[in-house]
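Of the protein chains in this complex, one is absent; all others appear in place.
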Amino acid sequence: MEVTWLHLVPLLPLIGAAICGLVGKWLPKGWVYAVALASVLLSFLIGLRAFIGLGEQAPLFHELWFNWFSAGSLRVDMAFSFDRLSGALTLVVTGVGFLIHVYSVGYMEEDPGYWRYFSYLNLFIAAMMTLVLGDNLVAMFVGWEGVGLCSYLLIGFWFTDEEKAYAGRKAFIVNRIGDFGFLIGIFILFNQVGTVGIAQINSAVLPLGVASIAALCLFIGATGKSAQLPLYIWLPDAMAGPTPVSALIHAATMVTAGVYMVARLSHLYVSAPGVMAVVAVVGVLTALWSALIATSQNDIKKVLAYSTVSQLGFMFIGVGVGAFFAGTMHLVTHAFFKACLFLGSGAVIHGLHGEQDIQRMGGLRKYLPSTRTTFLVATIAITGILPISGFFSKDEILGQALHTRAFSFLTLTPDGSTRLTWLGPLIYAVGSFSAFLTSFYMWRCYFLTFSGEYRGPESVHPHESPSVMTLPLWILAALSVIGLVLGLPQAWVHGTGLQHWTWEHFTDGVFSRPRGGAPEEFSPYLGYGIALIVGWAGWACSYALYFKRGLAGDELLTARIHVLRGALANKLYVDELYDFLVVRPFWALARGLFRLVDATLIDGLFVNGIPTLIAWVGAMARRFQNGDVQRYLAVTALGVAALLYVFLVRG
Amino acid sequence: MDFFHAHQAQHYLVLAAMLFALGAAGVVLRRNAIIVLMSIEVMLNAVNLTFLAFSRFPLVPNSPMGSFLSGHAAVFFVIATAAAEASVGLAIIIAVFRSRTSVNVDEFDTLKL
Amino acid sequence: MAYIESHLLTLVTFLPVLGAILIALLPRGEGGQHKGIAFLFSLLTFLLSIALWTGFRAAPGRYSFEQKTEWAPALGFSYHVGLDGVALLLFLLTTFLGPIVVLSSWKFIQERVNVYCIALLLLETAILGTLASLDLVLFYVFWEAMLIPMYLLIGMWGSDRRIYAAVKFFLFTFIGSVLMLLAIFWLWSNSGRKSFDYAELLNAGVVDVSTQRWLFLAFALAFAIKVPIWPLHTWLPDAHTEAPAAGSIILAGVMLKMGTFGFIRYAMPLFPQAALAFAPAIAVLGVIGIVYGSLMCMAQTDLKRLIAYSSVAHLGFVMLGLSALTPEAVSGAVLQMVNHGISTGALFLMVGYLYERTHTRDLAAYGGLATVAPAIAATFLVITLSSIGLPGTNGFVGEFLVLIGTFTSRVLAGAVPLAVIGATGVILGAVYMLWLYQRVFFGPPRKAAGHGLQDLTVREWFTVAPLLLAIVVLGIAPQPLLSAIKEPVDAVVQRVSRADRAPPVRKAEAQP
Partner (left out) sequence: MAEAILFYLFAIGALAAGAQVIFRRNPIYGALSLVGALFFLSGIYVLLAAHLIAILQIIVYAGAVMVLFVFVIMLLNLKEEELGEQRITVWKGVGLAAVVASFGVIAWRALGPAFPQGALMQGDRRVDNALLVAGFGGVKTVGRILYLASILPFEVTSLLLLVAVVAAVVVAKGRI
């Protein structure tokens, strides 16, 4: 259905950003808050109205806002489409975004750059909405790059700190490496399909090779944006930004853009099953890798950052095994509880006047009761020891991975002798182990922060945050609980009113089915059982180590696995490896080329060399030009004699 | 004196060549700028002599008289030019002598940079 | 009215000269008046050129505001001017930058102000004339006339190594154009009617492919030096580094485009078969320019030098787009010319302001400027983003069109790898520009930030604001520009990409 109001969703925050950014400095503080909050809230309300309006008659709202540019056969429109997937994402982004805006009012109270901050936040919402709603790849790319920009600006928000500025730059550049892949993907698809519209691409029939390469290139983009191996390195550093930003951008919304994109282009990925396997494998490896690193981090935000990377890995498992609904469902629930966790950590940091090291926390349940409770709820959600949202969505992913048929026709050899049927179960096993680690490190984080006795310096008096900050926490915690509805198994809710609210049912028809077909109906109970055991096991380990012992648990662990823990605490030296393998050689190459080719070869040898040669010849010739007229004459006479000889004697 | 008549032009030409060589030798050998100038005058006269000799003994016979006489016109111009050259040259010698108290050409080498 | 309409292009082109004459007549000491008149006339030129935009009518094979007056009919050249879409855009870009350039150096130039203003105005006319001419002699005259004021700007008001830079600039560009002159003469003597008229030469065509190649190379050398294409680029960093800010703005903003404009207007349509044959080579050089230029940026420690090298990279995109020979890529290339003029011009403007305040171009001295000069930091950020082609700024559309057009090119051999390597410029651009930005503006305040640094003044806002506006507006609404250039771009693409199928008929032989 063609509508005319869809562009307001990204436009309103954009206007808000412009107002805050251009004149916010001179406006009263309250006005800035009002503009920033109202624009996002309005976007949310428009999104909500549209969402309610979605029905059998109007499965899709579409708007052609304006023709952005067209040349030759390429036509790029600023056009938006609002279907169940993008609609739900709109609500999540603007809704969670609004809560985080509210929270930020308290968090950024004392920062003089608050107007700048709210401008960036609004800009981010605008860009994210463009990404989500964009109905063609280029419009999506606009949002894709826009959120990267906002991420850059907000990570480096406190730019006087060199390290934070560097973190922002690192995020932007790593993202750009991914964007490079995204661009190439767009090129391939345009070359093949002749358009950049997502709907057209999803309905096009592509040869396997083309589809695979295009899907792979786009997936490179996704690994950049969604912090997957090998491009995840920017996300932990991105924690340099203000904590609400970490919650909004680097946990709930922007980083899930890759998952969203893969889900959006489900048809393309389904027609490239090999790439699906790659997606799933990258996802599970990332989940494991970063879960391992997270176990040994002491910065509360770093723990959450690695946890985010790990959870994003789970989402990619979901979309990689063909269960797009599971991946996106985890996206939504993760937005709730991870935002809650980050905001909780923000409240802790705020309450401790900037302390981020969990070694100097402990016993905070007494001082920050609201924060503690909401953090607990969110921790339960992410670890999956009790059946709230995270449990269902994550388990859905793992269950789908175990039973997937997406790889059953993929073969390693031409004769088909080695089918990849073992890949799903393998992913399940590794994923479950990652889930165990998740439970372990999240509880470690919780225990070290809130249990035991306060270990910080005497001078710091922990205090609870104002209600403008705790209220969003409660709402998000509530959403984390309510979110379980999305993940209820079909068998439980079949025929009841709740069925409409389950994600699987809700998104029915939005995604393509993988080539191997959907998994047969499987009973979830075995999976639930294993998941519960895994979750409780993680809790138990953590409880045993940290609840009673506190920090001594870490020492105990370190004593057992000294080398591994050292490596993990140093993030497995990946940053150093990249620095050694990529960054340094690259800069060295640039400097070397400059000195060798530009300065020496082109400028030295040719540009300055030729005049030098001419000057040398001139200097040689000058020796004959000594000013003695008679010598000139003698030479002239010689010349005359020679000429006479030539013309008169020989001629 | 058949020989002289049969080879009249050659006699004049050889004389001109000898005078020219004499003048050139003076220019090459002498240091005194005034003598160099005078040697140049000798060379100019040698050239005049050739002009006149060819005017009297034309290579292309039976041309209108004017074409023979253009040699005379040329000599006229050479004399005029020589006069101009001598005056300017001598003026330069005076000017140079004022600044360097010398008229020796091998000491005038400031032009070499 | 009709007279003015038919002579509007000439009027706009020569209006700056009028200002220059007026300045020459004023007493020498009145620096403020000189600048005022220069500003007034450049502003007037810009305002009048808006009429060119509104009055422009795109039509295939025709030029708007065409005017032809016989000059030396016996020798076959005439005063023939007119605009097609591509020339129009660059024309407007030049007049747009004119007042900004004059304003930008208001404070910095205090010596020999009259000569300076005259040089600026003459330079503007020379550039406008180059764009407007439709006669090769006229074109060549304007083309060479650009050199002299620029040479003076660098040589008289430049910094320490200005003489070296000025001579290098002059010799580089001059050597190239001499060969072009020879090629123009060849065209004249073989055009059948002994004419220098562009349209006639275009129709005449050159039959012999091997001759075409030589002529194309002669033209291409002149243009390639101006662009500059790797490895003919080394005059550029020196000229930019030593030139005063205004010189750098004009140089980067418009003069470099004369090279690419030359390709699209002269070298390619006049010698289509040769252009087709050389397209892969030029594309490769363009890609080398992108990657190599970006790498060079990373090795610089001098602020202006870094930005100068970024021009090499940006114009690499333009050359890649031109040689891809698809409507998308060529449109993108033309758009990129305009974009680069705006964004790099703005960069040099800002760097000029920084230099005015700190008197150093050394990156090591900079740092933390965002704390003391937030407005400079904010504007510089927008310009930086435009330079790295962020969507929403003007830089994106051009780069995107170039790359997607190259990628889908059926004419250019090896288009896909070239486009892919070229796309790495997207990453590299972010690497060096953000590195630069961080070095200058972020971190704790360093030496350069310590002079009680002043933020943007009102005058400076007046120069920066139009550029920022252009960056955003062209990023969101590039379509009017693309529509304007559609006809000439399609014509060039048709002519060149089909050159191997139907060799151009030589008109001179057709009509005896």
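Going by the order they are written in, the chains are A, B and C; count residues from 1 in each one.
The rule is simple: a residue touches a chain if its C-beta (ideal position, glycine included) is under 8 Å from a C-beta of that chain, and two chains touch if they have at least 3 such contacts.
Computed from a predicted model, the values in this text were never measured in an experiment.
*Asks:* For the chain omitted from this view, which of the shown chains does it touch?
*Replies:* Spelled out, the missing chain touches these shown chains: A, B.
*Asks:* Which residue from A:45, A:460 or A:637 sits in contact with the chain not drawn here?
*Replies:* A:637
*Asks:* For chain B, which positions touch the chain that isn't shown here?
*Replies:* Counting only chain B, the missing chain is touched by 1, 4-15, 17-26, 28-32, 34-35, 37-39, 41-42, 45, 48-49, 52-53, 55-61, 65-66, 68-70, 72-73, 75-77, 79-88, 90-95, 97-98, 101-104, 106.
*Asks:* Suppose we count only contacts with the excluded chain; which residues of chain A make the list?
*Replies:* The missing chain touches chain A at positions 628, 630-631, 633-635, 637-638, 640-641, 644-645, 648-649.
Assume only the chains that are shown with their structure count from here on.
*Asks:* Where the CA atoms of chain B average out and where those of chain C average out, how many Å apart are those spots?
*Replies:* Here chain B and chain C have centroids separated by 62 Å.
*Asks:* In whole angstrom, how far does the Cα centroid of chain A sit from the Cα centroid of chain C?
*Replies:* Computed value for the inter-centroid distance: 38 Å.
*Asks:* Measure off the straight-line distance from the CA centroid of chain A to the CA centroid of chain B, and report it in whole Å.
*Replies:* 96
*Asks:* Looking at the complex, which residues from chain A come into contact with chain C?
*Replies:* Residues in contact with chain C: 66-74, 138, 141-142, 145-146, 149, 152, 156, 159-162, 165-166, 169, 172-173, 176-177, 179-180, 183-184, 186-188, 190-191, 586-587, 589-591, 593-595, 597-598, 602-603, 607.
*Asks:* Could you list, by residue number, the parts of chain A that touch chain B in their complex?
*Replies:* 622, 625-630, 633-634, 637
*Asks:* Along chain C, where are the residues that touch chain A in the complex?
*Replies:* For chain C paired with chain A, touching residues are 168, 172, 231, 234-235, 292, 295-300, 326-328, 331-332, 368, 370-371, 385, 390-392, 396-397, 400-401, 403-405, 407-408, 419-420, 423-424, 426-427, 430-431, 434-435, 438, 441-445, 476-479, 482, 486, 489.
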